[in-house]
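The complex is shown incomplete by one protein chain, all other protein chains being positioned as in the whole.
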Amino acid sequence: MHQLESTDTVMESRLESQSAIGQSAVGIPSSKLGMWVFLSGEVLIFGGLIITCVLFRLSYPQWHEFSGETNALTGSINTFVLITGSFTIVLAHKMVDQGNLKSAYLYIFLTIISGLLFLAIKAIEYAGEIEHGYNFHSGPFWAFYYGLTGFHAVHVFTGTVINTVVLILISRRKKPGNPSSLVENAGLFWHFVDIVWVFLLPLFYLS
Amino acid sequence: MWPKDISAYGYWVDDTMILVSVITVAVAILSFVIIVYSLIAFRQSRNMQATRRLGAISKLVYLDVVLLVLDIVIVSFSSIGWSHVIQGRNELIKEHKNYVETRVIGRQFFWSFVYPGLDRKFGTNDDFTLGNYLVVPVDTTVILTLTSGDVIHSLFIPNLRVKYDAVPGRETTEWFIAKRVGDYPITCTQLCGSGHFMMQARLKVVKKDEYERFLNNYKVWLEEQNSKSEYTAYGEYNHN
Amino acid sequence: MESIITIEDMHTEHQGFIRRYIFSTDHKVIAAQYLITALIWALVAGLLASIFRTQLALSQKSILTPESYNAAVTMHGAIMIFWVAMPLLIGAFANLCIPLMVGAKDMAFPGLNMLSYWVFFLSSIILISSFFVPSGPAPFGWTIYPPLSADARFTAAKPGEILFLFALLLEFASMLMGGINYITTTISLRTRGLGMMRLPIVVWMQLIAALVFLFAVTPLVAGIGFLLLDVIVGTSFFRVTAQSQGDPLLWQHIFWFFGHPEVYVVLLPGLGIIAEVFASHTRKPIFGYKSIVYATIASAVLSFVVWGHHMFVSGMNPSLSYPFAVTTIAISVPFSVILVCLALTLWNGSIRFTSSFLFALGSFAAFIIGGLTGLFLGSQVLDVYLHDTYFVIAHFHYTIFPSVILASFAGIYYWFPKLFGRTMNEFWGKVHFWGTFIGFNVFAFPLFFLGIAGGPRRYYDITHIDYLRHFQWIHILSTTGAVLLIAFQTPFIINFFVSVFRGKQAERNPWKATTLEWLAESPPPHRNWNGMVPVVVNDPYEYSPEGEEEEDFKPQGILIPRDEVLREGTNAPTGKH
Partner (left out) sequence: MTNKHHAHPNYLLIWIVLCGLTTLSILTSVLLNPRHHIEFRDLAAFILFALAGVKAVLIALNFMHLRFEKILIVFAILVPLTLLLIAFFGFMPDAIVTLKR
């Protein structure tokens, strides 16, 4: 295993075209490191939103009455959709590592579909709530609800676009890195979006 | 330099200020002496070859650090004392029963001071409100309950060394004991809009019996005040 | 693979003008772009300051209305912090120093780097445009306290405010892109032999500043999102309305959770520049390299638990205020360590008084005053009295001005050869220093006394307040200083542009400095090392080593042809040494 690590480091680090010695100093490819730095920032953005929401919740004992109004069904379905999306993109990464690009394309494609499905369901859900006359002005719960889920939906959209670009890049064989790290980084973002949703589900739908 | 202290607890501020200033100035002077000396002594024309060893200087630096630590200790201890004074508010109110309470409402750009009237209870119909005019009895615990009608204001009474924000949607309390009769300024120190700098009020510290007279019939009292002083306060009528 | 890299290096040189100087991915060009944009902004904000200071001095004439006075104050603060300090220290100097000093060919993500500058440029455009909307720019202080800022009833300048908030978001985005680049580059692109404990102080400081900014600003991004919803959509997260109850204090918490680390973000890189200039101009190693590094890390960690000291009188729960006071006082310990180490670096040195050293020294001296007066505000006792008075203004001008403006000038005079391949004129540099330094002190020092006298900040006029009427002379004096300060920037501007085009050609290492960037040509070519590889053999500051005759310094690294290095195999330097 350790043997594998080290050779792997060599293979990766050949790609550090900005480093004078052509390799990463800590053995982590820069692209992955940058992705993780970006994600740690994202953790604080969503975390800030979520803890603010929780603080408001703690000061509103009747919060659950609002969260009962949201459409728990679509929320739950969307959870399954996102988890499946994470599953497929990580399988795509595995396939790329095993050199099986054909099925990698398939899995990335499935992930894109899952993202679009999520957005479609979300749109239906919003339509329903607006029909019931809930909007930004219907009190803090709904402001938080639209704010956070909307911001999350933007991330889902971005992730879908990223996955599409990755699919095009690696299927056209024009790889600006090795396809493995490309798919892996796209996957990291997608999993992060998934994790955020995992917390939004109990916050707005279930309890 | 700074306005005269008329508060029972203002000495906390003044003594800490003097103490910290003395030590801080000492630290500053020592540091600057070291720096200036080394600039003169070790300029290139005088000291061609730099050497890495330090020598005796380290002792002076210890002194510098010691002074700084002393400064830090004093500051944090005075903070302990002060936080006892601030947080001991409730106990302190318990121990002197006879405090007077006044409600303060900040609005763009004036202060309203709501007095409970003779019955010392709010919400009764002998409450009355004065604009920009705070009247308190001397040698008595005064509790101000601050809130705001629009944006955040901050009630600053320099002579009493107290300052607290009036935040919309919540009530903050400030308390003091004024030690000498007189007429003092009140300002707003939190940017609250274009009229921020005009948001001035007066603090009037009066004898206890005069305070009773004031509560009893504030209109008459205001008349004689305005006839005496150049500052004219205007009353508002009972608003509840 | 080597062949690919070398080819890439060869054919980057013949690019068109646009590709090379406007939309360039070269970190040095981006650094120059950041530098010039930030200096223009500094000029704008300085002129704003001189205008409203003139208003304060001549309180009878009304040069500004109270509204425009508030707007001018707000814009001065916001521009100086976000559009001058950040791009100067985080944008320009980190871009210039990090790749050269870690021996990389460029940033880890050059495209992202270029994007970061152009997003910053866009944010500048948006901010400028907010000056020309009908109701003028945002008037509520750079801290944007709601409800004043969140509620249409109180804010006259709604379009200006929305533009300001969007510009702020874009600026944060651009600085975050930069930060990702700096962190990744410093961690993973270090050249062979350059362990973390061999990094130059300034790179350490910029790395830590980038990390602190990344972790501090992101909650504020969320907060600004809420605030924009309040302003545009009319929700009430921070507003207090009859129907629903927002929380104005929540904004202050979120803002200062960012705001205090932000102070260190703009402070640490300045201290790093001071350290570099001190070492190379006293011909001595920095005293206590390790203690400076550890103290910096400690202060960065502590900076996240002190935000409450901005809120002692804000209605914050009193039980919070004592812990915050203690952490605040505690944070002055690592900084005193850093300052003592820098002071001892002068001792037994052989000091060259160039203009860059003068600026570093002035910055150091002024920052000592700033740091010490911080003790006054750190204690609740004095803060209750001094909060929101001119004492605070004087204090943070004594911390921010040295660490941003003076240190940046030191850095400009120091690294000018690496930016433009020429050196600046020393005589005019010294004139510039003395004018700036004296002007600054005349401007800032009297304000301490106005603060102790209880003069509240952001006051359009103090002559109508009886207990402040006699202190008008302080405003007049300090305005004189401010005008002097602005006036003495003209020699710098002329000197800068003349030197860019006809300054004296600089050799590779004009200051006889040790760190890696002086191994490269000045200015370095597009990928810095011309197919060579800098390999680190020494600690960063090997000045006047014992038993060294011909030269009084050992360079940190040596240049080796790449194929030799790559033939030796690929044992990456680990972080530990």
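The first chain written gets the first letter, and so on, giving A, B and C; residue counts start at 1 in each chain.
Note that a residue touches a chain if its C-beta (ideal position, glycine included) is under 8 Å from a C-beta of that chain, and two chains touch if they have at least 3 such contacts.
Treat the numbers as computed from the prediction; the structure is a model and nothing was measured.
Q: Just name the one of C:Tyr69, C:Trp83 or C:Phe215 that touches the chain not displayed here.
A: In the complete complex, the chain left out is touched by residue C:Phe215.
Q: What chain A residues would touch the chain not displayed?
A: Given the touch definition above, chain A has residues 1, 4-5, 7-8, 11-12, 26-28, 32-33, 36-37, 39-41, 43-44, 47-48, 51-52, 54-56, 58-60, 64-65, 68, 72, 76, 79-80, 83-84, 86-87, 90-91, 94, 97-99, 178, 180, 184, 187-188, 191-192, 194-195, 198-199, 201-202, 205-207 touching the missing chain.
Q: In the complete complex, the non-displayed chain touches which residues of chain C?
A: Here the touching residues of chain C are 187, 215, 218-219, 245, 247, 249-250, 253-254, 257, 304-305, 307-308, 315-317, 319-320.
Assume only the chains that are shown with their structure count from here on.
Q: Using the mean of all protein Cα atoms as the middle point, what chain has its own Cα mean nearest that point?
A: Going by the distance between chain centres and the overall C-alpha centre, it is C.
Q: What whole-number Å value describes the gap between the mean CA coordinates of chain B and chain C?
A: So the centre of chain B lies 33 Å away from the centre of chain C.
Q: Touching two or more other chains, which residues of chain C qualify?
A: Answer for chain C, listing residues that touch two or more other chains: 245-247.
Q: For chain B, jot down the residues that touch at least 2 other chains.
A: none
Q: Touching residues of chain A toward chain C in the complex: what are they?
A: Answer in residue numbers: 9-10, 13-30, 33-34, 37-38, 40-49, 52, 55-56, 136-137, 139-140, 143, 147, 151.
Q: Under the definition above, what is the set of chain B residues touching chain C in their complex?
A: Going by the criterion above, the answer is residues 1-3, 12-13, 16-17, 20-21, 24, 27-28, 31-32, 34-35, 38-39, 42-44, 47-55, 57-58, 61, 64-65, 68-69, 71-72, 75-76, 78-83, 86-87, 108, 150-152, 154, 156, 158, 161-165, 167-170, 172, 185, 187-198, 200.
Q: Of all residues in chain C, which touch chain A in the complex?
A: Result: residues 1-2, 4-5, 8, 99, 103-110, 112, 176, 179-181, 183-185, 187-192, 194, 214-215, 218-223, 225-226, 229, 233-237, 243-247, 250, 254, 528-529, 533-534, 562, 565-566, 570, 572-575 of chain C touch chain A.
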